[in-house]
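Before I ask anything, here is the structure I am working with.
Of the protein chains in this complex, all but one are displayed in their positions.
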Amino acid sequence: MVYILATILLIVGLFGVFTQKNLIKIIISVSIIESAVNVFLILVGYRSGGIAPLMTEQHSQAEVFALHSVDPLPQAMILTSIVISLSILALMVAISLRLYHVYGTYDITEIRKARLNSKS
Amino acid sequence: MEALLILLLLFMIISAVVALYTEELLSAVIAVGAVGFGSSAVFLLLGAPDLAITQIVVEVAALVLLIRATISIGVKTTSAWRSGWQPKAVAAAAVIFLVFAFLSFRDMPEFSVPVMDRIADAPSIFYLEDGLSSTGSTNHVMGVLLDFRAYDTLGEATIIFTAVFGTLTLLRKRGKKAVNRNEYSGEKTSPKG
Partner (left out) sequence: MKNRSLIIERVSRWMTPFIFLYGVYVVLYGHLSPGGGFPGGVILSSAFILILLAKGKQQALKNLPYGLAKKLDAIGALAFISVALLGFVFTGVFFANFLQQLWPGEPFHILNAGTIILNNIAIGLKVCASLFLVLLFLSILRISFGKKGQMQSMEDR
């Protein structure tokens, strides 16, 4: 059930990427896709009643701890993915600001029209 | 527990739909912030406090970036959607995608059973058992990230470096040479007197 919900979130983002005209809306859709994928991968690694992969003084037996903790591997990978998504967002915002600077609009169909006009 | 999770995911889906359908860009940016904070709450429920902290902080920075891109240059509302056959085709593809995802989820382990319980020698079990003795880090996420799988972090740092310097190159003020070339368009070799 929760997997399906995460997939629906991904599909909403994908739909936005393909159907929106505005560049900012497209950036927003990409970030929705990113958070959907992150949530899905964390859902896969969850154990019912699991504790966070942080050892404390009470849980210092490694073998016992391994039976109660959630999966640390997807968490580490998603931690890098979140920061990458921020830098990619900055790159996308920079590109769209430059496009706005040149063409005066965020609408990609108008940008394409302007490019075609300038070429011919 | 699972009911709360479903509620949070529904909240995220609703705010994603609002972010796509609203006309005003400020509302869209705030709604995508709601998606990010919802995912942060999901991480906190699923036993990932590192991710929750990172997601909250990153979401705030992303909101600042997006608002800088929209509101402060005066763009307030969006244009219409794409019309014609494209949205229908995308919707059909989305339905097909959802059906295949539903079929493939039957092969996955149930929710609240991690993959590392299914496989006998999964790497995660090794990380959890040997993490403290071989890295000394009690936070196993950091142990995996910076010791066992530090090559991934190296690649990630490379990506950040490249993306940030691409951003800085794009946003830099136009240099002297480019301005001159624009003023004398077509006569690139002629020096400015």
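So that you can tell them apart, the chains are marked A and B in the order they are listed, and the count of residues begins at 1 in each.
Just so we're on the same page, a contact is a pair of C-beta atoms (placed from the backbone, for glycine too) under 8 Å apart; a residue touches a chain by one contact, two chains touch by 3 or more.
Bear in mind that the values here come from a model prediction, so they are computed numbers and not experimental data.
Asks: Of A:28, A:54 or A:111, which residue touches the hidden chain?
Replies: In the full complex, the listed residue that touches the missing chain is A:54.
Asks: From the listed residues B:41, B:57 or B:71, report the one that touches the chain absent from this view.
Replies: Of the candidates B:41, B:57 or B:71, B:57 is in touch with the missing chain.
Asks: When the complex is taken as a whole, what residues of chain B touch the one chain not shown?
Replies: That gives, for chain B, the contact residues 49-50, 52-54, 57-58, 60-61, 64-65, 68, 73, 132, 134-139, 141-143, 145-147, 150-151, 153-154, 157, 160-161, 164, 167-168, 171-173, 182-183, 185-186.
Asks: In the full complex, which residues of chain A touch the absent chain?
Replies: That gives, for chain A, the contact residues 52, 54-57, 60, 79-80, 82-83, 86-87, 90, 93-94, 97, 100-104, 114, 117-118.
Going forward, only the chains that are shown with their structure count from here on.
Asks: Could you state the distance in Å from the CA-based centre of chain A to that of chain B?
Replies: Using C-alpha averages as centres, the distance is 2 Å.
Asks: Tell me, which parts of chain B touch chain A in their complex?
Replies: Its residues touching chain A are 1-2, 5-6, 9-10, 12-13, 16-17, 19-20, 25, 28-29, 32, 35-36, 39, 42-43, 46-51, 54-55, 58, 61-62, 65-66, 68-70, 73, 75, 78-82, 86-87, 90-91, 94, 97-98, 101-102, 105, 108, 111-117, 123-125, 127-133, 138-145, 149, 152-153, 156, 159-160, 163-164, 166-167, 170-171.
Asks: Considering only the defined contacts, which chain A positions touch chain B in the complex?
Replies: Of all residues in chain A, those touching chain B are 1-9, 11-16, 18-22, 24-25, 27-29, 31-32, 35, 38-39, 42-48, 50-56, 60, 62-63, 65-66, 69-73, 75-80, 82-91, 93-98, 100, 106-107, 109.
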